[in-house]
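My structure is below; once you've seen it, I'll send some questions.
All protein chains but one are shown at their positions in the complex.
And then chain A:
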Amino acid sequence: MSSYRLEKGGQIDRTVPLNFTFDGRAMRGFRGDTLASALLANGRQLVGRSFKYHRPRGVLTAGAAEPNALMTIGSGGRTEPNSRAPMQELYDGLEARSQNRWPSLDHDIGAINGLLSPFLSAGFYYKTFMWPAKFWEKLYEPVIRKAAGLGRATHEADPDAYEKCWAHCDLLVVGGGAAGLAAALTAGRTGTRVILADENATPGGFLLSETATLGGQTAAAYVANILAELGSLDNVTLMPRTTVFGWYDGQVFGAVERVQKHVASPDANQPIERLWRIAARKAVLATGSEERPLVFGGNDVPGVMMAGAMRTYLNRHAVAPGRKTAIFTTNDSGYALASDLEKAGIEVAAIIDSRRDAGFDFAGNAHVIRGGFVSNVLGRSKVEGIEIWREGQSERIAVDNLAMSGGFSPVIHLACHRGGKPRWSNEHAAFLVPDGLKDLHVAGAAAGVWGINPAMRSGCEVSVAALAELGISASPCNIPEIEGAVASLSAQPLWCIPGIRAKAFVDFQNDVHLKDLGLAVQEGYGHVELAKRYTTNGMATDQGKLSNVNAIGLLAEARRISPADVGTTTFRPFYTPVSFGALAGAAVGKHFQPVRKSPLHDWAARRGATFVEAGLWYRSSWFPLPGETHWRQSVDREVRTVRQNVGLCDVSTLGKIEICGADAAEFLNRVYCNGFLKLPVGKARYGLMLREDGFIYDDGTTSRIDENRYVMTTTTAYAAGVMNHLEFCAQAVWPELDVRLASVTDQWAQMAIAGPKARTVLQQLVDEDISNEAFPYLAAREVSLLGGRLRGRLFRISFSGELAYELAVPADCGESVADAIMLAGKVHGICAYGVEALSVLRIEKGHVTHNEINGTVVPADLGMEKMVSPTKPDFIGKHMVHREGLVDPDRLQLVGVVPIDPAHSFRTGAHILQKDAAATLENDEGYVSSSCFSPHVGSTIGLALVKRGASRHGEEVQIWNGLRNEFAMGRLVSPVFVDPRSEKLHV
């Protein structure tokens, strides 16, 4: 295929070729490739443009920290920007596109930013675009945002499904490298519940990139055997392709499993990703280490790669980095790479070891330069050579690629997620996990233990220790004989490199280079948290995985202090980016929230109702008849029909709570501000519920069905809140009261039958006498219906001001009872009415809802001060309701309002001003809380909360809506527009 793929070797399956495209160009890889390895095998070194300077960039790593090879994968709704090519498994048909370039990756106009770089230094936004201020929003920011950037998200809907799950285990092992495998095997063999999570398709970590043998087997074969054993254990769950991204309190770990991100056509019956919360009694952190780049000129030129990554591509994917390699290292790992390269037939021109007295005795052909540095890379879009600095002398050699290794930083992110600060170790030249970790044990390279054998031993020991804390005794798994491994990784930190001429990058993803950090220190932003924000170092989506420690080292050297004193910035979840899809899980579209439908929903739908969302409920808002083209026509007709004949309205959504127990009456007496002790059996009473601060919380009727059995109704919106509140009162405030509560909202279909002919219609269904004498206003009783076929609850209560009843029947009988009422009412001109007409009827009658009871209102504001019992020793709200500010005569009080000219109208929210006052907020005297067109009055009417409103009936006012520039002259009137003496209720 291409000249970069080696003839043999690697863990790829050459019998399964996979076709894919990059920027539309057809390429081919094999099963076992990642997108990055396949691109490299195809000779594609330039894979992206950098964030700010649009510099050509190549694959830098072979793992999760990749800052350069970010691409957009997929098309249509499956477009995923900023995917890290080394983490993306290759599949047949994969479409990848490079980002942040125009018109093409090879010819990118934005690269001119590189020439402008003197003006784009750290803090350049703040310095350059200060003036004129108004240019920022319109010109500077859009232009900067367009030029600097990552991939673009699609606007199409994501066609795939996601889900969220919980998992529980005794021991969670994070990371399946040498240490993690040993820990999992040690624990797994005890029979305890173990989860091994690894972010790659195959656990094994760097073992899969090794040429060392374990017990005479290749490392890959050894890993396969261990995985086979773990897989055979019922108590062990292997979770490949799963990134544990956060450690939270309560020993909960967050993880995302990429279930189908590696397949060509996802199975619609499986999620594409799964978000896990793993509750683990103990955990082992075996996340390995991150190799650090070195900061020299041109260290970002395509062809410069991390030494470990080069080894992975060489050994695991059989990809050659080029023809002629140089290796710049501060530690022994570079020699392992050199040896592997030479075995694969690739010339290693030089190993440049920054240590003057490196003890490693290299047996290969490569020329070893001790005490040397690579100070610059020659070439712009590919490596053409390097400049080596040694003892003040500069020497150039021609190579076409360069490996670098600046030492290793343990991957300790998770260990710091709960607030612990990492601590610097001079011995390791790295930050280690915080002290005093509880329930999280650290093993292998994550603990600064280098080498296969020590890492495995560490994994065993840590696993044994973690299990011991659970009272489980385990014996360490056996560790095989290891041959051919580079034993020691002893490193000396190397921050500042001499002889740099070109840009030397610290943060590749955010294009922060050495001089930016110097500038930060020079300008007084040398503190690590300030330097981070001033330069944006570590603020890209890789969160500084490669750059943070180097930045700290460079800041330390510039300030002549130890990295320990520079400190680190805070590690926060997520370890790597998590898709919004996974976080949302199944809660999208129709599943975003539940839909609540009344038992009469289908009945209303059959009658052509228009529905309106009210919280989770769908309520019927009006019932258009043929020929009605405007909602007002329907609503006005429904209102008139109720006032003249009779109507039926679904009120099932009102909250219904049954309250039982010997102390139920006493309980009600304490939760309502008005008295309930003397409510007789068979009667309903309107109740006002206050908050402890004296303001009204909710209202509704409560009926005494039996000696110790009440049924309370609440408003639709506050049904759940009132239930929680009552439970709080019953359990936490007065647990000594014998009272039981049950929400029965969903158990009953409830309908209001209102209008002068309501009794005539209803009597046809109700077996008992419901005449005014037998069933007077506020009667509330269980009744027999339809010749004893059914029992229901009948309440003579009225929201509309008409003769009215509410009938509750078991939910599953709701539709047939409603049909029966409509049939019985047909000759009396009955109609179904919705919440829109319900609202008009109640405004006409001056009844309040949460439009008025809006959290700012006390009973006196509504003229209900007499409902506040002066005699009860205690009730919720009693002790605050009479505070000075709540009895102020200047408070806003309920009042009605009408336009002086009936042709004028106004809206809810409009403000009330005195007749001659200027329309300013200073002159504001209150506002319209509810309004509608009243067929009864023949104009718009409103309820309003107005200063001293109750004593201002008859006063002319202005009704002003400054937002909509609407204005009407009005008059304050009684809030009761219909039947002010309530005679209709008692007929």
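One rule holds in what follows: a residue touches a chain if its C-beta (ideal position, glycine included) is under 8 Å from a C-beta of that chain, and two chains touch if they have at least 3 such contacts; residues count from 1.
Methods note: contacts and distances are computed from a predicted model.
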Assuming one chain is omitted from the figure, identify its UniProt name from "Sarcosine oxidase subunit delta", "Iron ABC transporter permease", "Carboxypeptidase regulatory-like domain-containing protein" or "Acyl carrier protein". "Sarcosine oxidase subunit delta"
Candidate in contact with the missing chain, chosen from A:Pro680, A:Pro735, A:Gly788 or A:Gly954: A:Pro735
Looking at A:Glu95, A:Glu384, A:Glu523 or A:Asp693, which residue reaches the missing chain? A:Asp693
Based on the whole complex, identify which of A:Asp267, A:Glu529, A:Asp706 or A:Glu727 touches the chain you can't see. A:Glu727
Would you indicate which residue among A:Glu7, A:Asp234, A:Asp249 or A:Glu481 is in contact with the undisplayed chain? A:Asp249
Under the stated touch rule, tell me which residues of chain A contact the chain that is not displayed. 166, 248-250, 252, 277, 279, 418-419, 692-693, 724, 727-728, 731-733, 735-736, 873-874, 878-880
